[in-house]
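Quick one: structure below, then a few questions.
Of the protein chains in this complex, one is absent; all others appear in place.
So that you can tell them apart, the chains are marked A and B in the order they are listed, and the count of residues begins at 1 in each.
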Amino acid sequence: MARTNTMSRGLRGSLTAFTAVVLVVVYIPLALVLLNSFNTDNTFGWPPPGYTLHWWQLAWDSQGARDALWTSVKVACAATLVALLLGTLAALALRRTRFFGRNVVSLLIILPIALPGVVTGLAFQNGFRTILGIQLSLWTIVIAHATFCIVTVFNNVQARFQRLGGNLEQASMDLGAGRWTTFRLVTFPMLRSALLAGALLSFGLSFDEIVVTTFTASSQDQTLPIWIFQNLFRPNQAPIVNVVAAVLVLFSAIPIYLAQRLSGSTEGMTGAMT
Amino acid sequence: MRKIGTKRLAAVACAGVLALATACGTDSGGGDGAKASDEQGGFTAPDVPMQQEIGDPEGQVNILAWPGYAEDGSTDKSIDWVTPFEQQTGCQANVKYFGTSDEAFQLMKSGEYDVVSASGDATLRLVASGEAAPVNTDLLKNYGDIAPFLKDQKFNSVDGQMYGVPHGWGANLLMYNTDVVKPAPTSWGAVFEGASDYAGKVTAYDSPIYIADAALYLMKTQPDLGIEDPYALDQDQLAAAVDLLKNQKENVSEYWSDYLKEVQAFKSGDSVIGTTWQVIASVAQGEGAPVEAVLPEEGATGWSDTWMISSKSKNPNCGYLWMDYITSPKAQAQVAEYFGEAPANTKACALTSDKSFCDTYHAEDADYAAQIHYWTTPIEQCLDGRTDVKCTNYGDWTTAWTEVKG
Partner (left out) sequence: MSFIDRRPGLRVGLLLTPPMLWLGVAYLGALGALLITSLWSQNDFTGQIERIWTTENFQTLFTVDVYRSITFRTIGIAVLVTVVDAVLAFPIALYMAKIASPRAQRLLVIAVLMPLWASYLVKAYAWRGMFSADGPIAWIAQPFGLDTPGYGLFATTVTLAYLWLPYMILPVFAGLERVPDSLFEASADLGAGSWHTLRRIVLPMAFPAFVAGSIFTFSLTMGDYIAVKIVGGTTQLLGNVVYDNQGAANNLPFAAAVATIPIVVMLAYLAAARRTGALEQL
């Protein structure tokens, strides 16, 4: 392979070693989380005085965790749907024409995620509660999440457009298909995997979001991060939080793997990184 | 040409957005705001209607409580006086804990809670902002048994109208790790001048009201500063307290507002000495941490808590039922023993499992109660009666607290 002789052996060796070390360091805290989910001591003293499956049993039975998980899934799905719609529309619009406000639009799309969550959350809370006077609810959370998720879909779709160009659609229209038919039968299939990759990223972003969520959730709503936040310090609940986190990490391999396969290459995911 | 178009569009858009936002803007609050420049109890409370009778229970009640005040078995299965309430009245209780009075005030403003256990540094602010409704004490069966020295106080009533029902009172204590701190401390100096002995392991309450603790210490150790009331501090006195706290900060590991965070810190050894509530010491001991709590010789700040009902309450009947229940002798005995405070209802003294409980906590001793410096909102008009200087208000304290933390 051409790769093997682009670099000196010394460099390759040190890079490999470095990568291995950093990966180990990255996973140590996660391993600690997993270990502590078996820890008999509920404030996680080190080394663990004993091991138990008790917390796993409690987590399985925990209604609070289950409800919070379901709420998070609902919110993330709704936010992703909205983001898919708006992100695709924006990418379609900016596609070909040297639209005079192109930079402005790009900036606007990035802004919700480039500005710190405190600012976005505060702005939304102020907007909902004091200006519009509406109660905070799951919908306010969805609206806030969708706003900063648009960028993941937008980037993915835009990258896909850049890669594939517009020839296929041009050909389709030359052959007599209308705009909507072209979109349905030519454009959309082209975009499908990019949309899915973007949707997965957006889902992940919304699922783990805590900062903006604390500002836009009512006291009754509990997404999973909020549930974790409230239970982190409670002696009887903290180990359950660890169990939940460990399960999440293990299960996360699935959507990530899926996203990889769908975007064809790793570029589809990373080129749209947010 | 296109560039000009962009800029013009952007400018128009911005102007439009600003105009829209200004027109809507923020709510300056419902009702007539109250002026805080008059002395406590002398301001005009907004006109909020008072409930005249208790109707049918609405089926649920949203309670905002200090941790330990409304236990429903979730912290410890055997500690539960909320479930009997739910069974008796049919009102499902949703309890939310808060860590500081500021948090409570802010949460009440959302209008989502029906009742709140407010300390003296939140009560008048709740009344003044129209959040708290006057309480019809005739509707509360247990009101007559409440200790008389808790009724019609400056912090829970305005012009003779009660705005809540007293819950209980107590002092902030000094907690220490018995393995590390030897001999047992007897003075707050252990966390001020003596804090360097435990460098990096001192903890303190994360709220501007903690400045009063520093002021109290200065009151006893530096009398020439002239502090009479730890909540009535002029600029110089506040500066002195802030200096004391800045020195303390060098040795502080963390400030706590979540009571469980303090329990954890003492258990893991990250904190070994600091200010606390009795319930925290009890929970920590239950978790196996070697701690003790003492009331130091300089005295202490403390709290005298009042259950208040929200003017926007959606469940006022259940709210009143809760206020009545929590002030009944049995519930009072349970709360007082769990939290570690003196109950407001003196009939509870006969029902505590420890028969000398009320004596230990001086529940019926009005003179003792008068010595604790209860949390009060500092205002410009000096609470100690001085008229030659302006005292610092809570906004000043908040800014000062940010400066202390650095």
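In this section, contacts are C-beta pairs under 8 Å (C-beta built on N, C-alpha and C of every residue); 3 or more make two chains touch, one makes a residue touch a chain.
What you see is a predicted model, and the numbers here were worked out from it, not measured in a lab.
Visitor: Of A:Leu89, A:Leu138 or A:Met190, which sits in contact with the chain we cannot see?
Guide: A:Leu89
Visitor: Give me the chain A residues in contact with the hidden chain, please.
Guide: For chain A, the residues touching the absent chain are 1-3, 5-8, 10-12, 14-16, 18-19, 22-23, 26-27, 29-30, 32-33, 36, 44-47, 85-87, 89-90, 92-94, 97, 99, 105-119, 122-127, 131, 143, 146-147, 150-151, 155, 178-179, 204, 207-208, 210-211, 224-225, 228-229, 232, 241-242, 244-245, 248-249, 251-253, 256-257, 260, 266-267, 269-271, 273-274.
Visitor: Pick out the residues on chain B that sit against the missing chain.
Guide: Residue positions of chain B that touch the missing chain: 13-14, 17-18, 20-22, 24-29, 33-34, 36, 100, 102-103, 105-106, 109, 124-125, 128-130, 200-201, 207-208, 249, 252-255, 257, 268-270, 377, 379, 393-395, 398-399, 402-403, 405-406.
Operating definition for what follows: only the chains that are shown with their structure count from here on.
Visitor: Would you kindly tell me how far, in whole Å, the mean C-alpha position of chain B lies from that of chain A?
Guide: 39
Visitor: Looking at the complex, which residues from chain A come into contact with chain B?
Guide: Of all residues in chain A, those touching chain B are 42-43, 45, 100-101, 103-104, 126, 129-133, 136, 218-220, 233-236.
Visitor: Could you pull out which chain B residues touch chain A in their complex?
Guide: Checking each residue of chain B against chain A gives 2-3, 5-6, 9-10, 21, 24-27, 62, 74-75, 94, 96, 107, 110, 112-113, 258, 260-261, 263-264, 267-268, 283, 287.
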